[in-house]
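Of the protein chains in this complex, all but one are displayed in their positions.
So, chain A:
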Amino acid sequence: MGIIEAILLTVVTAATPLVLASLGELVSERAGVLNLGVEGMMVMGAVLAFAATQATGSPYIGILAGIACGALFSLLFGFLTLTLVANQVATGLALTILGLGVSGQIGEPYVGMSGVKLQPIVIPLLSDIPFIGPILFKQDLIFYLSIALVFGVNWFLFRSRAGLKIRAIGDNHASAHALGIHVIRTRYLAVMFGGACAGLAGAQLSLVYTPQWVENMSAGRGWIALALVVFASWRPWRLLAGGYLFGAVSISQLHAQALGLGIPSQFLSALPYAATVIVLILISHNRRMTLINTPACLGKPFVPDR
């Protein structure tokens, strides 16, 4: 196995949770809901996925538990912000703090246990392609899901009627409401999709990335996922590219260090973030494009007039 291949394999593992979590947030934000609780939902997904896997011995049950847990946890956010019309920013932050705390509590008995690693599913024939095969077709289920979801969400948002409704709600919930679209119900579904994706990303952390449970194991990845959504200007394809760019820069900086190139490690550690800032500047340069893609009602509460 060549070194490039090895690096790319590591990049895939590092990028997958970012892509998943930010994809969920993208859908939620397209519907106009800003959920800053990604980190909390992710870490809850991670602990529940680990616990369920320990209880049943099957990481696939763990994945389901992670997804379900993320979706349920986001329901709490949905209830507070959509039904009770609480401030989305504050509620999202609270959700993150709550998630980090509760997950630590739930996870206490699992600390130090060695986990079950989700085994790769080898796709016959395709995995024999040199170079690309081992990287793309000898991966675990969660990776395949992440790619399928990017395709799926892109199609759904821009090619389906339901996706059009979601975008309409995100751009102008009053008009969407006037047209008879169920704003609140649709937003609930979008928020739950976001939660499910974050939960799945969490499951990837505790079943694939580092098959173990430690408190705060998401270590800020939820926040990076949030930034990626803006980075991608709310487009799934750019989000995929952004997630992998971020993963690639963070992995290659480690390799650059191990090679002893003599570049200061603090600079290298800051590179992924610097790269994000630079791309953001380049993107926001085209103000019209940014405005077209930004959901106009993002973060605004909606109270239907009766």
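Here is the rule we use: contacts are C-beta pairs under 8 Å (C-beta built on N, C-alpha and C of every residue); 3 or more make two chains touch, one makes a residue touch a chain; residues count from 1.
In this section, contacts and distances are computed from a predicted model.
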UniProt protein name of the chain not shown, from "Acetolactate synthase", "BMP family ABC transporter substrate-binding protein", "ATPase" or "Carbon-monoxide dehydrogenase medium subunit": "BMP family ABC transporter substrate-binding protein"
Residue in contact with the excluded chain [from A:Tyr60, A:Phe79, A:Tyr144 or A:Trp223]: A:Trp223
Options A:Val111, A:Ile129, A:Ala148 or A:Leu179, residue touching the unrepresented chain: A:Val111
Residue of A:Phe50, A:Phe193 or A:Tyr209 in touch with the missing chain, whole complex considered: A:Tyr209
Missing-chain contacts mapped onto chain A: 3, 6-7, 10, 14, 36, 39, 93, 96-97, 100-101, 104, 107-108, 111-114, 117, 205, 209-212, 214-217, 219-221, 223, 226, 250-251, 254-255, 257-260, 262, 264-266, 269
